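Below is a structure I'd like to ask you about.
Just one protein chain is left out here, and the rest sit where they should.
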Amino acid sequence: MINEKLNQTVEDIIAKAEYNPKSQTVNYTLAIIMGGLIFLSFVLPLVFGGSTNLDYFTFTITFIAIFAGLSLSLNMEVGFLGLPNFGKIGFIAVGAYSYILFVNSGVNEILSFIFAGISAGVFGIILTLPSLRLKEDYFAIVTIVVGEIIRETVRNQHQLGGFEGFAVPLPIDRLYPSNTTFLQNILLNNNSISIILITLILIFLYFIYLNQKYSKIYAVPYSISEPFVTKGGIQEEVENGLINFTIFLGIIVIVLNFFGSFGGSPNGAIDLSILILLILLFFQRNYKFALLRKYDIHWDFLKTIIVFMLYIIFSYVLGFVFPVNSLSTTLSNWYNMLLAVGVLLISYKLIEDIVKSPFGRTMRAFRDDDTSAISVGKSLLGYRIKGLALSNMFAGFFGVLLAYQVGSITPDGYTPTTTFTLYIMIIVGGTANNIGAIFGAFLIQLLFQAASKMGDLQNVGGIFAGLRFDFVNFSLIVVGVVLILFLIFAPEGIFPEQKNQNERYLKLLKQLSLDTEGSKSYLVRILSFFMSIAGDNSFRHQNLRGLEFTENTDEKSSNYEEEMK
Amino acid sequence: MAETILKATDVVSGYGKLEILHGINVEVKEGELVTIIGPNGSGKSTFVKTIIGLVPCWSGNISIADPKENQNFNVTSLKPYQIVTSGIPLSYVPQVSNVFPTLTVEENLKIGGFVKRKDPSYNFKKKVEEIYDIFPRLKSRTGQSAALLSGGERQMLALGKALMSEPKILLLDEPSAALAPVLADVIFHEIQTLMKLGLSILLVEQRATRALQISDRAYVFVSGEVAHSDKAENILHNPKIGEMFLGKR
Partner (left out) sequence: MTDAIDLDEELLYPEEVNIDQAIAEMRKRKELIYSLLIISVFILVSSYLLTVVDLYRQNYVAQVYFTLVKASQFILVSVGLTLSIRVKKFANFAHAELLTVGLYTVVAINDLNLNLFFNNLLSLLFFAFIMGGLIAILSELLVFGPLAKRKATPLSLMVASIGVGLIIRHVIQQFLPGGGVPVIMVLPLPSFWLSIGNFLLTVPLVGSFLASPFNDITTFGIFGSSKTLTVSNIGVISILSMVIMVLTLQFLFKKTYLGISMRATSDDEDLSEISGINTQSITYWTWFISGGITAFGGVLLFSSGAVVPFAGFSQLLIIFAVVILGGFDSFEGTLISGFIIAGIQTLTIMINGIIANNVPPGSPLSYTVFWNPSADWSNVGPFLMIIVVLIFRPRGIFGLVDPGSKL
């Protein structure tokens, strides 16, 4: 009797934890309402705009990607580390300024890019010092002031560019002759390997970001995946090593190519895509992301070709819709967009990994209750140093990208307003949720860019010509109202924080619930426990079935699988 | 027969959606010291907070009578400040943080008397002197901020602040909480002194034995219901309750 009751409660816990709609929900209504409204405002200028539409398109995506990266970085501090850094703009500035100072002193651009991230990270370590002594709101003010001091100092320093700042030369402008058109670069100048590789990246993106079912590997029915699963063992390790080596070589070649060290005229867009692809591949191999561990690259050649065709069609459509002569000016914009999106993808994967790792778990523990985290032997100083260094490193990288996009680095481009905008993004999107941070950046930047486009159109012509209305200013009012509405009515944002579930604990519970009925399953229980520790999930399922459990429990376990889908 | 001052009938209340009190009936008569005892989480403090209005009363009725002026107030759905300012002779002393730490002792007492500031017959200075007569310790600390008082003094100040509004009934929520046993004894002694002024007191206590020794009647709360009510002496000597709540064997 008691046994039955216990079993029932354990099952309840599992059912709740495994399929907890509350912990998993995305605020879809909010997302659709917000996104729909803002997307309308995005489309409007596209429809009624003049000849600079493609610029608008690439600009918007670039800004979205850059601000998404910045809000990811801020989200890591505010959401996961629990440190309200209101001086984010200072770190962005540090990244941008150290990049341009390195470049001006003759350092290679790609090295400068890396150094920019590192110096912003080092600056983040300095910030740990006040954080140990100060409460949230005081820390917020110290950081905002640090940002302002950086700005004021740079503004008054001749050596740092002073009031006028620096112009940021784009590597692409140096690499390409000015008479190459956009279309030439996309279609005529590329080689077949590049095309294949860029389609592969699209497939990856499809599986990682769009088709969520495949990223949750445990939910995939084995019948579908079995033919494509690598069985593991020594052979797989050798394969892994070989692929890693290839990836490294590829990245080195492409980086050199990319920054013009081989001479000639490489295809920037394609090269960049390969770079991104290879980096992604690298991380997937090494961090054992579910996708590559279970599926090989050659998994579906057909789909590769389809996506390839789509890519070609897309390029042609772009070419026909927009006149070629207008496209030649947008080459660097296109380049920037790819760069920003690529770095964003890598950063997202990295940050997501950091957050899900034990390191991220400890960060969240410090956020929720630092005293108890310290009491189990974690070093507050150490974790804050690492956390702030990491997050601000990303801020430095995206600071350089922002400088690329804006085209210049001036002190007045780094006012606290930008930090506030980032806060609005993560509040709207959802604090402590990386997807949320990106989505928030997407919405707010879409709104800003649409507003500024409409403002431009007032001067150009079209239906907005006669309108004397300050759209940019109005968009800021809208953002303010939206922020407050979100804080009051949906403080968790569109994507609430994902409640983390301890999978091993769940598995144990499940086994307990299955085993309480009879002592004969004791052996299975121990076996499956060890196997679950070893990481092989399939063993349990198959063997449990093999050992003929009661039909009742079997039904239940399959129910769970269905629910998870 | 003394008149009933506080009468709570079928009080149901709780926090958020969680129901904690499931129909409580409690009565305090004039000049009585009534104690509520019970295990942790039995809803003792919640009940007192429901009377004063800090926790909303879901259903039931709470009324307070002023026998001198023959008035009867229904306080069921009033906010705390409305209860205090509308002349209902009721004062509540919370369990913790019952004085204003940055205000001086005198200002704390002043706030207690603010309720009566429009009453011409009310003499603030005289009242303060009265309080100082009851609690002479406070007089030497008049100009000091309350944060610097010791635990016992703080409780005295809290009691004094409550007395400033000339209540007929006092609600005391664990006045001996977080005090050393010696100091707790002093507080119980002071409560007895207050009884001599003709007050009625509803006392919620964890130190059940000590509280029962000085009180007239007692209620035993168990998980949001009145499990038992009797004269204090009877409860004190009731073997079953003794075993369950008072630690006797």
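A and B are the chain letters, set down in written order, and residue numbers restart from 1 in every chain.
Simple rule for what comes next: a residue touches a chain if its C-beta (ideal position, glycine included) is under 8 Å from a C-beta of that chain, and two chains touch if they have at least 3 such contacts.
Quantities reported herein were computed from a predicted structural model and do not represent experimental measurements.
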Touched by the hidden chain, restricted to displayed chains: A, B
In chain A, positions touching the absent partner: 78, 84, 129-138, 140-142, 144-146, 148-149, 152-153, 155-158, 370-371, 374, 380, 420, 423-424, 427, 470, 473-474, 476-477, 479-481, 483-484, 487-488, 491
Residues of chain B (touch criterion as defined above) contacting the omitted chain: 52, 54, 79-81, 84-85, 92, 94, 97-103, 107, 110-112, 114-115, 117, 137, 144-145, 148-153, 161, 165, 182-183, 185-186, 189, 192, 213-214
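Basically, only the chains that are shown with their structure count from here on.
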Whole-Å separation of chain centres (CA-atom averages), chain A against chain B: 57
